[in-house]
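Note that one protein chain of the assembly has been removed; the remaining protein chains are unaltered in position.
Entry: chain A
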C-alpha cells in the first residue's frame, strides 16, 4: 500500500451550502502534502472529516488501506488552525491527558513527553500553567501534543503562525525529521514559500472543488509556459530584437545580474530551446538562459483567479 490516505468523492453540505463537492485526494506514504486553497475553500471541512470530527454526507476515506473508523484517531496527529489549551491546567498534566486520549498509556505518554521536552529544550515548563506562557511557547506545547503519540499521518493547519523565525525553523526541522522517521505530513497553509520549500505533493481546493493535484514537479511542469529568461550582450540590439520577434513572443524580464545586458523573457511556443539559443549565440554573448518555472504562488493565483 503506497498511499496512506485516499479520499474518494467526499461531499459535505451545511444546510444549502456545499462545503466539499465530490473531492478526491490521494496522499502517498512519506510525502509532505500541501493542501492549498483560499479562505473558505473547504480545506478545514476536509481536514475535520479526515479527523472524524465531522462525518461526510457521502464518499469514503481510506486510511492506510482501511476504511476510516474510530480507532484511527490514534494514527493521526492534528494541529488545528484554531488551537488552544486549557489555560489553568499545568503543562505536564495537560499533555499527559491529551496523550492518554490518543490511546497512550500514562507511562508511555510520560516517556514520550520527557523525550520531546528534552528535544525542544522546554523541560522547565512541566509545572507551569498555559496562562503563564507566551503564545509561541504554547504553540510549541501544541506541537508536542500533536506528535506525541507517533502518528503515521500528521495534519498541520497553518503550523507556523505565531512562531518567530527561530522557532519556525526548529518546527520545520522537526517536521522534516518526522518525515524521515516515516510519517506522512499533510500541510495546509497560505504561506506559499513554505509550500515551495517543504512540499513534494500539492492539491488545490477552490470553491469546494479540487482543481489541481499531483507531485509538485508535475504540477509545475503542467503550468510552465515554455518560456525562458535570457540575458544577452549584443552590439546590434535592433537586429537581435528583429530576429527573435519574428519567431517568438518577447517581453521584458527582470532578474539580478552583474552585467548591463539586455534582459528578455521569451515565449518559445512550439519551438525548442536550442532553436532560440542558435539565434542568440549568432548575435551576441549569452550571459543568462533559464527556463521560467512557475512558483506555487503563481499557480495558486492563476488557478484561483481563472
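The rule is simple: a contact is a pair of C-beta atoms (placed from the backbone, for glycine too) under 8 Å apart; a residue touches a chain by one contact, two chains touch by 3 or more; residues count from 1.
Note that in this section contacts and distances are computed from a predicted model.
UniProt records the chain missing from this view under the protein name "ABC transporter permease", selected from "Glutamyl-tRNA(Gln) amidotransferase subunit A", "ABC transporter permease", "NADH-quinone oxidoreductase subunit D" or "Xanthine dehydrogenase family protein subunit M". Across A:33, A:78, A:163 or A:187, the single residue that touches the chain missing here is A:78. In the complete complex, the hidden chain is touched by one of A:15, A:124 or A:252, namely A:15. Residue A:89 is the one among A:18, A:62, A:89 or A:120 that touches the chain missing from this view. In the full complex, the hidden chain is touched by chain A at residues 14-15, 48, 51-54, 70, 73-74, 76, 78, 80, 82-89, 97-98, 100-102, 142, 145.
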